[in-house]
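Pasting a structure below so you can have a look.
Yeah, one chain of the complex is gone here, protein chain that is, but the others are all in their spots.
Chain IDs A and B follow the sequence of writing; residue 1 opens each chain.
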Amino acid sequence: MSKRLSVTLLTAPAMILLLGVFILPMLMMLMLSFQDENQAFSLHNYSLFVQDPYYLEILWRTIRVSLWTVLASLLLGFPVAMYMAQATGKMRGIVTMLILAPHLISVVIRNFGWVVVLGEKGWINETLISLGLIDQPLRLLYNELGIVIGLTDSFIAYMVLAIATSLYAIDPSLNKAASILGASRMRTFFSVTLPLCLPGIIAGTTLVFSLSMSAFVTPALMGGTSVKVLPVIAYEQIMATLNWPLGAALAFLLLGSTILLVTLYTKLIETKRYKEVFAS
Amino acid sequence: MTKVIDVELRGIMKKFQSNVVVQNFNLQVEQGEFISFLGPSGCGKTTTLNMIAGFLDPDGGDLLIKGQRMNGVPPYKRELGMVFQTYSLFPHMTVAENIAYGLKLRKVNKQEMQERVNRVLSLVKLPNVADRYPKQLSGGQRQRIAIARALVIEPSLLLLDEPLSNLDAKLREELRDELKRLHHEIGVTTIFVTHDQEEALALSDRIVVMNHGFVEQIGTPLEIYNQPASEFVHTFIGKTNRLEGEVIGMDGDVLTLRTTGGMLVKAAKQQRTVALHEKVIIFIRPEKIKLTDTAVSDEANRVKGHLQLASFLGSYTECEVKAGEHTISVKVQMTDKSVEREEGQTVYCQWNADDVLVMPAGRG
Partner (left out) sequence: MKKINVLGLITFFVLVLVNLPFLVIIPSSFTAAGYLAFPPEGFSWQWYEMILDRPEFIDSLWFSLKLATVTAILATFLGTLAAFALSKYKFRGSGIINALMLSPLTVPSLIIGISALLFFTRIGIAGTFTGLLLAHMLISIPYVVRLVLTGLSSFDYTLEKAGYMLGAHPLRVFWDITLPLLRPAIVSGMIFSFLTSFDNVTVSLFLVAPDTTTLPLAIFTYMQETLDPLVASISSVVILLSLVFIVLLEKVYGLERLFGLNSQSH
């Protein structure tokens, strides 16, 4: 059997699926997003976005929530990654398992758990009230805080793993070398460890940001009906209002702004020196 | 007694894209012969072996095994044995299963299979590892099992692709001797690919020295060592002193030469003819040079210098002598009488005209 034939036969089934169910439909969706009610070509759906402050406010909220999620995952995730890098084999395995396993259970269920914990009559509020610390239940859910908590829980594993991977790659003798040269532990951390795990931090933050921007389930369940983000609005346009062109346009605007922001961020942070050091 | 030819390569040529990697390779391997393909990496030796094995097809020429043309025949129909550099034992099979795999494919019955596996295991002196997995064996043991796996099907030809390269120095020597013993015992026709000249010299009936896709020389180890066909062969095999010079006198077969550094060298009869006043390259092996404290021979083939460096290496000492603008390597064998020499000492290097090899410069 010739090489060309083998390659074609082996890749064809998956390629047909990818082209037929993914690439082609996406092109259709893109074309649809440029249609008005009369199916004529129009930029209306996109210009609406710029003109209507409602949509801009939604976009800004989506970005804001995603940034908070990135920050929370980084602050909580970095120490975990550090701990994993310093831990011995068995402990590291346990931590890895406990941080990753929840990730393989449906987000709907995890969010439900959070509703039980954070709700008005949830565990936290009931406890605080019974302790007499508060009179009125705190509003922990159905606002941006709720979304950020839910998203952080969903995506922190990616942050931990990205940073841990780059920490594992650091030669442990570098720490010794820094100590011999007279650097304190703090100094070693800031002048050796932190710069060398920068690729992990960049990977983790961009990943968590992109995932948060396009998250739908958590904002829908933990943001409630009043605090909406862009994916939720797009969903409503498609499934409730049945304005498919606008829904499609909103989804692409979401993707476009995510890519734009991630690109800006990496351009900003990946200086010439960074590229020289981490060139593959 | 007529010679039986097991393998014949007739004008074999191979190219990758427009790059010719093996050029006009002609060779006849006799039954029972141990042949080495020797050369640096990229010389075409492995490519040639892969063509014999059937992993590559020649772009020109004919390949015959046991008199049958093999071009285009896939490897699994060639009935050959092969041992790879990386052992390549199947990690999910025990040693016994690995060895029996070839027999299973040939539908050998259970009892005979068992017997042959045991026989070949004792042949490689590992009778007690049948139930272990490759991972549980040392590198040397793994390679013995790989050899056993190749031999158990009684191949018409055994191909060895740098089988010793992944082993450390001591094991490598041990397994080298083992290969020699095995070859004496079963006499299977063997083609051995290596970049290590010592291995090739120690094991082979004949050596094929290759460079840049060309066969530089085919000969017995002694011929290769003492009568190299080219500068490449001479320098690739063993260490040597290389001097440039000019022919300034011819007296019958004896040449008188002067090096660029002004040293006088006399050389006995040469294989390659050179003309008077021709630019030449002069080679003298380090082990052919003697170090003495006083001048013994006449003015030619003798040079006075300082002992610059002396590295004691056990059975011999490697010395570097600075004589004028030449730096000469000398290998001093340890004998009872050997004197301990100190660096910086004045010494004489002396050699015989028989041990000087002269080749015309710029003609390869």
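Here is the rule we go by: a contact is a pair of C-beta atoms (placed from the backbone, for glycine too) under 8 Å apart; a residue touches a chain by one contact, two chains touch by 3 or more.
On a predicted model such as this, the values are computed, not experimentally measured, just so you know.
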{"item": "Which residue of A:S47, A:Q86 or A:S191 touches the chain not shown here", "value": "A:Q86"}
{"item": "Where the unshown chain meets subunit B, residue by residue", "value": "53-55, 74-82, 84, 86, 88-92, 101-102, 105-106, 146, 149-150, 153, 159"}
{"item": "Interface residues of subunit A (partner: the chain not displayed)", "value": "3-4, 6-7, 10-11, 13-15, 17-18, 21-26, 28-29, 32, 76-77, 79-80, 82-84, 86, 93, 95-117, 119, 121-123, 126, 153, 156-158, 161-162, 165, 185, 203-204, 206-207, 210-211, 213-214, 216-217, 220-221, 231, 234-235, 238-239, 244, 247-248, 251-252, 254-255, 258"}
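Throughout what follows, only the chains that are shown with their structure count from here on.
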{"item": "Mean-CA-position distance for subunit B and subunit A (Å)", "value": "60"}
